[in-house]
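Note that one protein chain of the assembly has been removed; the remaining protein chains are unaltered in position.
Naming follows writing order (A, B and C), and every chain is counted from residue 1.
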Amino acid sequence: MDLMLLAPEIVIALTGLAVLLIGLFLPTGSKKILGYLASLGVLVALGLTISSLGTEALVFYDTVSIDALSQFFKIVFLVVALLFTISGIKYTEGNSNTEEFFALGLFATIGMMFVASANDLMVLFVAFELASLATYALAGFEKNNAKSLEAAMKYFIIGSLSAALMLLGISYVYGATGTTSIPEVAANAGILASSPMGIVAVVLLIAGFGFKIALVPFHMWAPDTYQGSPSVVSALLAAGSKKMGIVAALKVFVVALIALQAEWQTAFAILAVITMTYGNVVALNQTSVKRMLAYSSLAQAGYITMAFVVLTPLALGGGIFYALSHGFMKAGAFIATAAVTYMVLSENKESPDPDHIDNFRGLGKRMPVTALCMTIFVFALAGIPLTAGYMSKFVLFSSTIQAGFAWLAVIAILNSAISLGYYAKIVKYMYFLPTDSEKVAEPYPYTVAMVVAAVGVLAIGFWSEPFIYWAMEAAKVLVGGM
Amino acid sequence: MMPILSMIVLIPLIFAALALLTKTKEQARAIALAGTVIVLLLTVYMYFNFDSTIADNQFKELVPWVESLGINYHLGVDGISMPLILLNAIVLPLLVLFTWNDDRKSPNKFYAFILATEGAVIGVFTALDFFLFYIFWELTLIPLFFMVSIWGGPNKHKAAIKFFIYTHVASLVMLLGIFGLYFAAWDMTGTPTLDIPTLIAQFQFIESGIAKDMIFLALLFGFIVKIPSFPFHSWLPDAYTEAPTAGSVLFVMLKIGGYGLFKIMLPMLPFTASPNLMITIMASLGSVSILYGAFLALSQKDLKRMVAYSSVSHMGYVTLGAAGLVSLSVSGAMFQQFSHGLIMSIMFMSCGIIKNVTGTRIINDLGGLAQKMPKLAVIMVLTFMASLGLPGLSGFIAEVSVLAGSFVNLPSYVMIALVAIVITAAYHLWALQRAMFGVYNEKLGTVTDINTYQTLSMGVIAILILYFGLNPSPVLEMMLTNSEQIVSLMAVMGV
Amino acid sequence: MIPIAFYLALAAILFSIGLYGLMTQRSGIRILMCVELMLNAANLNLVAFSSYNHDLTGQVFALFSIALAACEAAIGFAILMALYRMKDTISLDHINVLRW
Partner (left out) sequence: MAVGDFAFLIPVLPALAFVLTFFLGKKLPSGGAIIPIVAIATSFVISLLITLNLLANPEEVVSQSYSWFAMLNIGILVDPLAAVMLTMVTLVSLLIHIYSVGYMSHDKAPSRYFAETALFTASMLGLVLSDNILQLFICWELVGVCSYLLIGFWFEKPSAATAAKKAFLTTRVGDVMFLAGIIILFSDLFKIFNGTIPDGVYILRFDEIFAHIPDIAAMNANIFGMEVSHITLITLLFFGGAVGKSGQFPLHVWLPDAMEGPTTVSALIHAATMVTAGVYLVARTFPMFIAAPDSLMVVAYVGAFTAIFAATMGIVMNDLKRVLAYSTISQLGYMMLGLGVGAAIGAEAVGISLFHLINHAFFKALLFLCAGSVIHAVGTHDMRQLGGVAKVMPITAATMVAASLALAGIGIPGTSIGTSGFFSKDAIIENAYLFGDTTGAWIPYALSIVAALLTSLYIFRLLFMTFYGKPRTDYGGHESPGSMTVPLSILAVFALFFGGLTSKTFNTFVSETFVNNFVNMDIHELASIGGYHLASHGGHHEPLIILWMPLIVALAGFVIAFLIYGLKIVNMDSLVSRNNPIYKLLYNRYYQNAIFTDFFSVKVIYEGFAFAGRAIDRGFDWTVNWFSDLTLEAGESLRQFQTGAVQNYATAVITGVSLLVILIKVVMEVI
């Protein structure tokens, strides 16, 4: 078989190991280089993936499939990883464990990439756990920060719980169908559908993936973890591993368990509505920006989940496209928060909650670029036109109408109206509320990452044709199973 | 030929970006003036090359954008949009002149937002693709939102958020309607398209009457809120009152609600499942707005708030006239948008000036300003007369056309509106008498008359009000052409 | 031969015990153990099914998951250790700075 097909994964893996080893021998002062190395690796992988767009193949005894879907999501993950590594350069400045940070990040990325291309429940589960484990550690990266540790702890416990649930679910699927290979499961799913295990398996799997996607009520960890863990990590979690959950769910439900469509469709319908409403409403009066973003990403997850309810090619394409845009928007927003946090901390080491919205007062004057990018991100999340957010909402919501789920579309629309409330609040703080503190120099790696993300958001929003095309291609892979 | 429409849409946006980069007030206002004047020149050029005898879109530009969804970059103007573009192009340079000597924080942003709004609004008027239309539609919100929340009055934040979310909800509902139309057409033709004329043409072929009415109502709601019409007006008084003077004027320039009514709603109206119901809805909303706004204005203590409510009342004529479905009433309603834009700009400018020189807008605290500010007094009297529908001024043409035209089909609604005419006169004169005439209120201290730039800008608009009052044809002709075409549709359907 | 249902029942019971512990226990260590319990219940399922289906995949899967469980334990303990260092307790009730 042709290893070149897995070149991106291999590159990332090697980079990760290299970073880890080199890091051992470098003095803390000069560990900056690792960040650049990691970014370079991700960039190369990204290049390789994009260059291999359109190839279709099965490797490792048909347990790993390379197709439009996996390629698309790989790109999403690599982009997020890129933003992660770039902004990580600044974040890990002067930290003695820099290498672990980047290594873990890269390993998590590999996990996500393999989930994206998994063609076998076993591979899927293992890759899923790989990503989870790496991110558990990342969440608790600030060893001396109680919040960070608490975040990690909660993330870990709920994570492992859901892992157990997922495993149990998979075991039932395996038991009923006698195989773990996704296409074969799809072939034999009829047996499962007939047996009482069916519903249980479906629900258990939903719980397992719902934990990653952060669907209410499996979301409980998300706000705490996003708030507690370092902003850069939150970016990876919200933008990266959330999408991993989505792609996994897509593969397992839309492809493997299409026979039980009725069951999980209703389940997702309920969850989608609850999730988006809960997320938006609770986000309204949060004082911690990171927590607000966490709830907003709940809401966004709710929107994306609509794809599972509508299940038309356009809707699935829209959901996938939404995942891409959300990657950019959310990662960017969290990185902007990271920049602010950095600024606050550099002013006052002991600041209790550096991500409090009061720290955004007058940001427009203090950190113009950051403020501008943040504005772009939140407006994109709110779905203001000419941004990725609007484009993806347009496709997804319109597909909902097309499929006749008008009620769902109305709920979603009203939700995105509510969401304006807190997004506008951030903008208000940044531009309209006076501040006495003066302008500060903006940490450039953060700035670079934000600008990249912002450019991405605007590019997708304005020149969306190719992105939508690839999203549709990816959706085709799924509906092939239908 | 050159892509003139793209130019008048993009030039303001580009200049807005430039204005953002400037450092001083002088540079900012210079750039703003340059941008708006260029747009004015282009528009005038376009106006003179515009064929007002045909109802089709002209100066079309068509560039594919997102084929897989049938989205195109499609621009064009017709007799409905041309006058409104003209209105914006004329008023905005004057608005820049009006603010020429003001001192305010971060002028670069201020002028940037003025330009951005112009670009967005003209964009709405020229867009022939629903996607583009909606983009510009939403784009108009943002600069105005900033305008209110940066330079607004005491309750600016509340007003800004309220306005932003309220109108955003409306536009989202409108978006739902667009989706419905989009897919209904997609299912019928098999090819996705968001082209406005095409979709309007397809509307009649939708089988399900429910779907038709739902689509129609969703779109209607979006437009009605923007107009705004009773009972969806409650964002307006706060927004208009809290906004800075320039902001209020920009709000007045925001004629996209009524535009949508004429451009999109009326051509669909005869093909809805229950046209008469729709007409009843529009007519009653319109006539009630007229009366309701008048009464509310009468009860206001704050001059600017009074003007805001009078605006609700005046925009009622637009809805009523649109529902009238006689070429005279429809074109009168279009003309009302045009003349209302001119009149209200001066009204708000006057409010701003009075607030600046006296420090208050409470009508009872003012008094006898005419003695100290003769120039302002002359302009204000003229404008107030225009606003209360004095013949010979633009307001009258619009109102009489709407009333006379609508009476043919909707006599009882017109009678409601007629009652309002007296009330309208009452509050205008009351305000004039209290604020401008009578004994000068010494508590106001020493006040100075309007400066040259303000005189110039307000004067020019005032002259335009007079000119279009005496000779409306330059804009009314093209409006008539289009409204006759719309009405002919009605005739076909026997509505 | 013991019918499959027995295995499933056992696994279910084990799993439920784990769940119960997870919901009630305060000590981080115990919670960790409960998680292990649940994972192993799932493994039991896999193995049972694999022998029932005469197909090795299940057992391979079980091996993988055991390995993963080990990693989980490692990371879990690491996090708990760090917490203990900072707070001198692993009673999770007292660790709720992040909420609402």
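We take it that a contact is a pair of C-beta atoms (placed from the backbone, for glycine too) under 8 Å apart; a residue touches a chain by one contact, two chains touch by 3 or more.
It should be emphasised that the depicted structure is a prediction, and the values quoted were computed from it without experimental measurement.
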Neighbouring shown chains of the undisplayed chain, as defined at the top: A, B, C
Given A:L34, A:A176, A:I206 or A:M244, the one touching the chain that is not displayed: A:I206
Touch criterion as defined above, residue of B:S327, B:S345, B:T358 or B:Q485 at the omitted chain: B:S327
Identified contact with the non-displayed chain, of B:T24, B:S234 or B:T452: B:S234
Hidden-chain contact residue, picked from the options B:A55, B:V252, B:L298 or B:A322: B:L298
Residue numbers in chain B that touch the chain omitted from display: 162, 165-166, 231, 233-235, 292, 295-296, 298-299, 326-328, 331, 368, 370-371, 381, 385, 390-392, 396-397, 400-401, 403-404, 407-408, 411, 414-415, 418-419, 421-423, 425-426, 429-430, 433, 436-440, 472-473, 476-477, 480, 491
Positions on chain A contacted by the hidden chain, ascending: 153-154, 157-158, 161-162, 165, 199-200, 202-204, 206-207, 210-211, 216-218, 220-221, 223-224, 262-263, 266-267, 270-271, 278, 281-286, 418, 421
Residues in chain C touching the chain absent from view: 19, 22-26, 31, 92-93, 95-100
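Going forward, only the chains that are shown with their structure count from here on.
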Innermost chain, taking as reference the mean of every protein Cα atom displayed: A
Mean-CA-position distance for chain C and chain B (Å): 65
Separation of chain A from chain C, taking each centre as the mean of its C-alpha atoms, in whole Å: 26
In the complex, chain B residues that touch chain A: 65-69, 131, 134-135, 138-139, 142, 145-146, 149-150, 156-157, 160-161, 164-165, 168-169, 172-173, 175-176, 179-180, 182-183, 186
Sites on chain A touched by chain B in the complex: 379, 384-386, 390, 394-395, 397-398, 401-402, 406, 409-410, 413-414, 416-417, 420-421, 424, 428, 431-432, 464-465, 468-469, 472
Contact set on chain C toward chain A in their complex: 4, 11, 15, 18, 22, 28, 31, 35, 38-39, 41-43, 45-46, 48-50, 52-53, 55, 57-58, 60-61, 64-65, 68, 71-72, 75-76, 78-80, 82-83, 86-87, 92, 95-99
